[in-house]
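All protein chains of the complex are present and in place, except for one that has been dropped.
What follows is chain A.
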Amino acid sequence: MIIESQHKSAIELDNLSIHFGSDESLVKAVDQVSFNVPEQQSFGLVGESGSGKSTILRALAGLNQHNDGNMFVEGEALQSKRDKAFYKKVQMVFQDPYASLHPRHTIDKILAEPLAIHGFKDSERRIAQVMEQVALPSKFRFRYPHQLSGGQRQRVAIARALILEPKILLLDEPTSALDVSIQAEILNLLNRLREELSLTYLLVSHDLAVVSYMCEQVAVMQHGKLVELLQVNSKGETHAKHPYTIQLNLASKGYDRKVIEEFIDHE
């Protein structure tokens, strides 16, 4: 008999590998990565630029094929094609708010589209509600993305992901383009929604302060590999042992020329 563990997994990666290119240009973007995100947890993914964080999120969202290993969402193995029901459950906020919003669609249209695809009737109410949730004034509703500032655009991207009320949010640097005041509002919003709607987050960020504040666990990545899995205690502290993680912690203390000279490229 299999006894189900108390915390069911929202997301499980089992030896996931994703490669691009071949021969000399082969990139092991994700190299045998396994981790487990319990339901209703907020799980952080930090690490080197180019270490495969976005690739993992994209693979979960069905935007990348994987070479090896398995992915499970709410216990179900993901097949190569995702159906409509999947996207009501799992939504993603992309790292690049410029590329992910259609340049010739108004904010209204951008937000109405997922509602139409999924057959929601009360789109008027939902659009107004979600814009309020992400603190976008209603006067922006009929503007185009290029008429908004960077932060305003990212709020549109977050609003679009929230509008279907998904259970799992894949958040790729959701606040790195935002100023600290909007960041605080969005992080508070994400925390409130997680509580109210029992959401699960997989959150990529390079800001260690954001991750310690938001997450219960953090995976540290480098060169496609998961090098350390950290538990974050209630004070927001972690106990890093891996040299790369220790270097990240040092670097997040600010610009210090002496510290920088001592960085090692962990090649």
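Please note the rule applied: a contact is a pair of C-beta atoms (placed from the backbone, for glycine too) under 8 Å apart; a residue touches a chain by one contact, two chains touch by 3 or more; residues count from 1.
FYI, contacts and distances are computed from a predicted model.
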Checklist entry - Out of "ABC-type dipeptide transporter", "Cytochrome aa3 subunit 2", "Biotin synthase auxiliary protein" or "Phosphonate transport system permease protein", what name does the UniProt record list for the absent chain? => result "ABC-type dipeptide transporter"
Checklist outcome for this item: In the whole complex, of A:S9, A:Q41 or A:S54, the residue touching the missing chain would be A:S54
Checklist entry - Touching the left-out chain: which of A:N70, A:Q129 or A:N188? => result A:N188
Checklist entry - Which residue from A:I11, A:V46, A:M71 or A:I110 sits in contact with the chain not drawn here? => result A:V46
Item to check | Contact footprint on chain A, counting only the chain that is left out | outcome: 20-21, 25, 27, 46-51, 54, 95-96, 98-99, 139, 147-152, 173, 176-185, 187-188, 191-192, 206-210, 212-214, 232, 234-236, 247-248, 251-252, 254-257, 259-260, 263, 265, 267
